[in-house]
Structures are given as structure tokens and as C-alpha cells.
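This report concerns only the one structure given below.
With one protein chain removed, the remaining protein chains of the complex are shown where they sit.
Think of it as A and B in the order they're written, each chain with its own count starting at 1.
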Amino acid sequence: MNKRVTNWIALGALWAAALTTVGVLGTLLLYVIINGIGALSLRFVFSAPEGVRMEGGIWPTIVATVYVTGLAMLIVTPIAVFAAVYLAEYARQGRLVGTIRFAADTLASVPSIVMGLFGLALFVEALGLGFSMISGALALSFLMLPIVMRTTEEAIRSVPKYIRWGSYGLGATKWQTVRKVVLPAASPRIITGIILATGRAVGETAVVIFTMGTMINTPMLPLDPGRSMTVHLYILAMEGINLPAAYGTALLLVAMILGFNLLARFIVRRNRRMMG
Amino acid sequence: MHRLMRIPATLCAVAVTAVALSGCGSDSREERQVTVTGSTTILPIAEIAGEEFEEANPDYEVFVSGLGSSAGIESVSSGSSDIGSSSRELKDEELDLGLVDTPIAYDAIAVIVHRDNPVDGLTSDEIRSVFSGEVTNWSELGGPDLEIGVVNRDEASGTREAFSRIVLDGDRFDPAAAILPGTGQVRSVVANSVGAIGYISLGFVTPEVKAVEVDGVAATRANVIGDTYPVRRVLHFFTVGPPVGAAAEYVDYVLSSDVQEGVVSDAGFIPYVVERD
Partner (left out) sequence: MAGSERDMRDAGPGAPGPREPGSGSGVLRQTARSQYLKESSLRALFLACASVAVMGVALIFLFVGLRGWAIFAKVGVVDFLFGSTWLPTEGEFGIWPLIFGSFAVTIGALLLGAPLAIGTAIFLSEVASPRVRSILRPAVELLAGIPSVIYGFFGLIVLRPIIADMSGGLGFGLVTGWLILAIMIVPTISAISEDALRSLSPGIREASYAMGATKWQTIYKVLVPAAKVGIIDAVILGMGRAIGETMAVLMVIGNAPVVPAGVSEPFSTLTTTIVLDMAYASGDHRTALFGMAIILFLISMVLVALVRSLSRFGKQVG
């Protein structure tokens, strides 16, 4: 009897913990949606902020965010995928692999502010790239690298061994097997990892504030500066003079992140149906 | 204002200036360029007015950078800028540089408290002792027995610099005071905390908060222009000799009512021109 009661209480507590977590998420989303929906309009999305109070829209910050994360994705994808191929297919366990994994784990846990200062010191100042899309993208790619590496490696490892044997049996070389068999089979999960890492980069603030600057500018070239949506939201929130624009920006940001998550989930699910 | 905008904006402006200057040697182009260097407080006005000026006069280019008032004064007197913007008066040693002063706006700072706070006025000394942390309870200032919650600005803020220079008079801010990097947040925090006190540019005061009288003078536009309200300073454009050419047109534009009632007021400053009308 006693142990029954304890059981029910404890399971109740677990329910409570899970519901609290989800409740907070719900509150956060509802709050952003309710307050932000009023600010949204075509003009808000497609026009530039004007004047000291930043009335008007946030178009340049959307362009800057998409630009810098897209560029970072292009930079990081080949490197991270090849790195994962090495770890999953070529490397033998040893010191070297241990060092690489330790480095990747460290990179994954470097505080983003440290990554921001690093980007400032190396890309903006030492390499003379200035506050620019390319500086921001390079710094962000270091942030995304361990995430894409890990998901890609897991994806490659989850490809059944016998598929490889089939390929080898037909006389294919290792690279042919990787390129024609393993990577295609692993691609949905790899793409999912890239999408999630890009979503993370979209939400990043401390890195981009020190690498692409805070100037409101619609970037065209990789060397152009710009202000990301997150930085814009930060400035709007702290200035506190145009809160509707802050809510609107927050809502668009959340919508983008949600979009990335749903897209990743959709790819996984579609793939599962195809495989299963 | 947008403190985080400053460094990049500055660097970009400098870079753009360098490129533009090296890129075009012809005199006629250079005559159509105006370089404004100096006070970070004036940066948003000068920049936005510059953009509007360029829009109205597509032939002209205005390059604005915020490196600080002293740098602005040095830059204009050495000839590397057309206009030096400054949020302080000239020092004695700068008086014989031959600079001509064009005041463009007042920067007045209101000391704000919660609307329910019964304290209506403070002396400069009282304000100083509150912000330096010597006085910590409203009862010492004729108010209720309530702890004072001091709200300070971040060190990159021009408002903080001005407030420190005018009111603190060499004393340090209380290091335990909350630091907020934005005018609107100072206002909203003071608006919903009964014991709070903060300072913001007069132009940003709204009925959400109460601006107290300082040394018996209410914080109003009239008292700022009439030079009776103590917590204020004048924002200047300095030129070597009276402004000429493109610089003169830009200065005139900044003094026009479009800018004075537009950007200058939006940025929380008090127009200078009104006084002369």
C-alpha cells in the first residue's frame, strides 16, 4: 500500500516536471505570438527601420540573418560532412581521433561570447575582413561545425553495414562506396542536422554582434556589414522605445526557428516512411 | 543611443570615407562631401540627418563617425573633417583654434521617479548623494521610508557621461546601482518600481514617470531654453571659420525645422532653433 502511494506521488511529480517544462514553452510562444501578431504586416517585413525610433520594418535585418546563416551553412557543410566521413569510415580509434573528438566537444561548448570575441580578433581585425557577413559566417561556422559533424557521423554510422559490403562486393572503392551508397542513404539525417545547426545560428546573438556589427544595412556583398534579427531585437528590447517592433521581430524569429524545426522533422518523417 | 551601433558605424564610416576619398580625386566630387566627426551623443542625429540630406540632395555625400567630442574637435581643427561635433564646450586650450560654434540642440536630462513618489523636487546635492550611494532611503529626502532603487546607464551612454559631468561633479556612481543600456528600459523600470530613480533625456519623459524639479526648477523645454534648468548641455557643430559649401548646406539642413522637429526631437533632444524664432 505504502509503496503504491509513493509510486503515485512520484509519478505525479514526474508528470508535473514535464508539464512545467512544456507549459513554460507554451507560455513563451503564446506571449510572443499574442504580442507580436499585431505588429506584423507586409510593411513590417519588407521595409527598413526608419529614424531614431526604428519605425517601419525590419527587412535589412531579415536579409542579414538569412545571408549570414546561409553563408555559414555553405562553409560548414562540406567541412563537417567530410570530417564526419573521416571519423565514421576512415579513422581508427586512437590518439588522433580522441583529440579530434575532444576538440569538437570543446568547440560545441565554447560560450558564444567567446566565439564572438574570437571572430572579432581573427576575422574582423587580424584578417581585415571587418564587420561583415563573411566574418559572421566564418565565426558561426565554427559554432555549427561540431553539431553538423556529430549528426552526420551518427547518420553515417546508422547506415547498415551490409549495404557497404554489397558495394565493396561489386568492386567499388571506399570513396565510391561512401559517395554513392553511404552518403545518399544517410542524407536525410545529414540534412536534418544541417537544418538544426542553421536554426541554432539564426538564434545566435553574441557571435554576430561582434563579427557583423550592428549597423542597419541590407547586405549585398560578403564584405558588407549588417544587423541580425537577434541583435535588432536585443537593441529594441533594451532601448525600450519601440516595443511593438521588438515583439514583431521576436515573433518572426520564433516563426523562423519553428520553421527550421518542422522542416527537419518533416524530412526525418518522410525518410522514415520511405525506408520503413 | 544605440551604443552597440557605434563601433561598427564608426569603423564603417571611417572605412567608407577612406575608400571614397581615395577613390575620387576630382575636386568637384570632394566639394560635395561632408565629413562629420565627433560626439557619440550627436551621432544618431548627424547620421540620420545626413541620410535625409543625401536623399534630398542626391549629389552630396555625408560621412558621419562618432569618436568622441575631443576627437571631433581635433579632427576638424586639423582639417581632416569638415565639421567636428561636440557635446561639450571648448576647453581653454582649444579656444584659439579658430573654431566657429554652431549650436544645434540642447541635451537636457530629467531625473525621473515613480509617479506615486511624493518627492517632487531635489537639489543637485541630493541627486548627487543618491547616485553616489550616500543616501539610500527616500525618508532622508522627505519621502516615505522606502529604499531607493538607483537605475544608472551603461558607460557607453552619452546621457550618463553628461549626467556624470553636470551632476556628479567628480563623485563616482554607486557601483551597486542597476545598469541598463537603454533609455526606454530606464523609463519603464522607474515607471513600475515605487522606490526607483533614474535619469533620461528630457525628450523621452512621458506621463508614465515623474520628472522632479532640480534646484526648484521644473524640467520643461522652456526652462531648458531659458537656461534655468541646471541639468543640460548644448550640442555643437564646430567648423574652422564659418561653414562653407557643402558643409554650410548640411549645417543649414540640420538647423531646419524638418530636422529640429524631426530627428532632433525624436532622439530626445530639445531643438535649438526654436529659441531664435
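As a convention for this text, a residue touches a chain if its C-beta (ideal position, glycine included) is under 8 Å from a C-beta of that chain, and two chains touch if they have at least 3 such contacts.
These figures come from a predicted structure and were not determined experimentally.
Q: For a quick check of understanding: of A:Ala39, A:Ala83 or A:Ala155, which residue touches the chain that isn't displayed?
A: Counting the whole complex, the residue in contact with the absent chain is A:Ala83.
Q: Of the listed residues A:Ala39, A:Met54 or A:Met115, which contacts the missing chain in the full complex?
A: A:Met115
Q: From the list B:Leu180, B:Leu202 or B:Ala246, pick the residue that touches the absent chain.
A: B:Leu180
Q: Could you please point out the chain A residues that touch the chain left off the display?
A: Counting over the whole complex, chain A touches the hidden chain at residues 3-4, 6-7, 10-11, 13-18, 20-22, 24-26, 28, 31-32, 78-80, 82-83, 85-87, 90-91, 99-100, 102-107, 109-115, 117-118, 121-122, 126, 142, 145-146, 149, 167, 170-176, 179-181, 184-185, 196, 199-200, 202-206, 209-210, 230, 233-234, 237-238, 243, 246, 250, 253-254, 257-258, 260-261, 265.
Q: Which positions on chain B touch the chain that was left off?
A: Residues 3-4, 6-7, 147, 149, 151-152, 154-156, 172, 175-181, 185, 189, 192-196 of chain B touch the chain absent from view.
Please note the rule applied: only the chains that are shown with their structure count from here on.
Q: Using mean CA coordinates as chain centres, what's the chain A-chain B distance in Å?
A: 39
Q: In the complex, go through chain B and note every residue touching chain A.
A: Touch residues, chain B against chain A: 1-2, 4-5, 7-9, 11-12, 15, 44, 48, 180-188, 204, 262-263, 266-268.
Q: Mind pulling up the chain A residues that touch chain B in the complex?
A: Per the stated touch rule, the residues are 51-53, 130-131, 209, 213-216, 225, 231, 234-235, 237-243.
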